[in-house]
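First up is the structure itself, then whatever we jot down about it.
A selection of the complex's chains, in situ.
Note that the chains take the letters A, B, C and D in the order they are written out, and that residue 1 is the start of every chain.
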Amino acid sequence: MSANAPVAIIMGSRSDWPVLKKAAEMLDELGVAYDAKVVSAHRTPERMYAFAKGAKAAGYKVIIAGAGGAAHLPGMTASLTDLPVLGVPIESKALKGMDSLLSIVQMPAGIPVGTLAIGEAGAKNAGILAARILAVTDAALADRVAAFSAAQTASVAETVEDA
Amino acid sequence: MSANAPVAIIMGSRSDWPVLKKAAEMLDELGVAYDAKVVSAHRTPERMYAFAKGAKAAGYKVIIAGAGGAAHLPGMTASLTDLPVLGVPIESKALKGMDSLLSIVQMPAGIPVGTLAIGEAGAKNAGILAARILAVTDAALADRVAAFSAAQTASVAETVEDA
Amino acid sequence: MSANAPVAIIMGSRSDWPVLKKAAEMLDELGVAYDAKVVSAHRTPERMYAFAKGAKAAGYKVIIAGAGGAAHLPGMTASLTDLPVLGVPIESKALKGMDSLLSIVQMPAGIPVGTLAIGEAGAKNAGILAARILAVTDAALADRVAAFSAAQTASVAETVEDA
Amino acid sequence: MSANAPVAIIMGSRSDWPVLKKAAEMLDELGVAYDAKVVSAHRTPERMYAFAKGAKAAGYKVIIAGAGGAAHLPGMTASLTDLPVLGVPIESKALKGMDSLLSIVQMPAGIPVGTLAIGEAGAKNAGILAARILAVTDAALADRVAAFSAAQTASVAETVEDA
């Protein structure tokens, strides 16, 4: 665990890591430290309680939580901390992540989860959004975020086929 | 709170009571005692934690949990107790309970929630299913359940219009 | 057929067995005896009638019923017995089990089916829920269920990658 | 009950009659006799069993079955008789009949239900389709069906506003 990592990436199952890793890679690219760990709402509810209630004291600023199916991890975490929580719906086998998405995004008034797209695009975007949040008061990070955006724009060739 | 009520009916919001009341009425009709209380997964996570961890010791045998939208109460309760948990999806405003249903029923392997239909039919059926479960080892209750089923069958007139 | 097996696992087609087998394996693990048989609501309606009407007398306490598509087996069984019936929606080819789920869970008031998730997770959970139901009055089984839950929690490593 | 009515209209609940009545009215208009009765798959499974097994001997040629939610009546009837069965999905409260439709139409290979549209349009069309079926070998009825179609066509004014 990095000392003072501002971002925690948690996920309901180790099998979610190939997806959530995209968030981690994005944070690496933007120079933001993070910890990643498996915290299952359903199989390790006490670990989740302990993690979420202690997240602020542990120095985290933003939490990225990914889960699939009846995905309760992001919402439960958001109910146990006042930190901003970003949710990543994992694509589920039968319903292709529609269940994951609705379980994460349709939170009742009072407990927000900022939800990203289903799957890898959402995971990558969770990393970027965490960085945008931290960049609000970190000018150097803001510069790196801006550089990332500019580079992304520049990388889009206009031609439809390779020369 | 009834002494030794075998069924607990919990719900995410007092506004769910008009629906969950159908479970209570059914249990009344079948002569099964219950307690009903508001336990919000999101707004009162510690109350939920305490309730679910203590449910068995409190003498409950079956838990009926109703919630709407990103409905985490049934699944989280099931992860914090080994009692059978029955979930009732409340009809939500925009998505008509499809979000509630998927959030409750699509639990990962390891933590079951026996899910009923969206809304009042589901609430009533949760009451009946709780009674069927308790009747497994309660012959008198089994007789009342059988009488209810028989009366229900008998009440269905074959004619399509009132005489 | 085991003498006095408390759980019956029925399914609409032999092709559902690879999924329902997860329920059986779970019951094996928890030390609960069961019988498994093919009982098609549509192709063998009389076998279904006979099975369901005789289930209680045959000594069953809980019925697990799996079916796909226009899945009528769980609901029809629940209408023909007063035992608790648990429904497992099988993932269908075109609609991925959404048809199976709605056909099972949306039962009218009066006839409950405790519905689990689509596919293998649901089958496994049906096994666990059956055990939780039987454990209500079987302390030894309750201990095994608790041990299973504890072991499940303990098995969730926090690290996202193998050491 | 009309002597020798060729069509039986059955429905899961008396509350379905306002919808199924449209089938009856259509049959009246086309001069086809029918009986209408409440036969609930779930609340009166034995009545359904008896009705369906005896339908052919009772002289019925076509069965129209309407039901809502987890709508098992059309499919179960089709599994208990060799007569053609037409299914009418009733619009359900939460899911607007999508559950009814999938529960009726997604029958497995071997047991067909000819499914019509959700609600009143479907009920009316079930009446017409029953008449079209009977008209295959009833020239007088075929003439009435043809006259109905012609009148329907003639009734469609081309102008968008009343003169």
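FYI, a residue touches a chain if its C-beta (ideal position, glycine included) is under 8 Å from a C-beta of that chain, and two chains touch if they have at least 3 such contacts.
Predicted, not measured: the structure shown is a model, and the values here were computed from it.
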{"item": "Assembly size in copies, with 4 chains present", "value": "8"}
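In this section, only the chains that are shown with their structure count from here on.
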{"item": "Separation of mean Cα positions, chain D and chain A [Å, integer]", "value": "52"}
{"item": "Length of the line joining the C-alpha centres of chain A and chain C, rounded to whole Å", "value": "35"}
{"item": "Between chain B and chain C, centroid-to-centroid distance (C-alpha), Å", "value": "19"}
{"item": "Overlap residues in chain C, where contacts from two or more other chains coincide", "value": "98, 105-108, 110-111, 113, 117-118, 121, 152"}
{"item": "Chain-level touch network, classified as line, ring, star, complete or other", "value": "other"}
{"item": "Residue numbers on chain A that touch chain C, as the complex places them", "value": "11, 13-14, 17, 20-21, 36-40, 43-44, 46-47, 69-70, 93-96"}
{"item": "Parts of chain B lying in touch with chain D, wherever the complex brings them together", "value": "91, 96-98, 117-119, 121, 152-153, 155-161"}
{"item": "Sites on chain D touched by chain C in the complex", "value": "12-13, 41-43, 45, 49, 68-70, 72, 75-76, 78-80, 92, 95, 98-99, 102-108, 110-111, 113"}
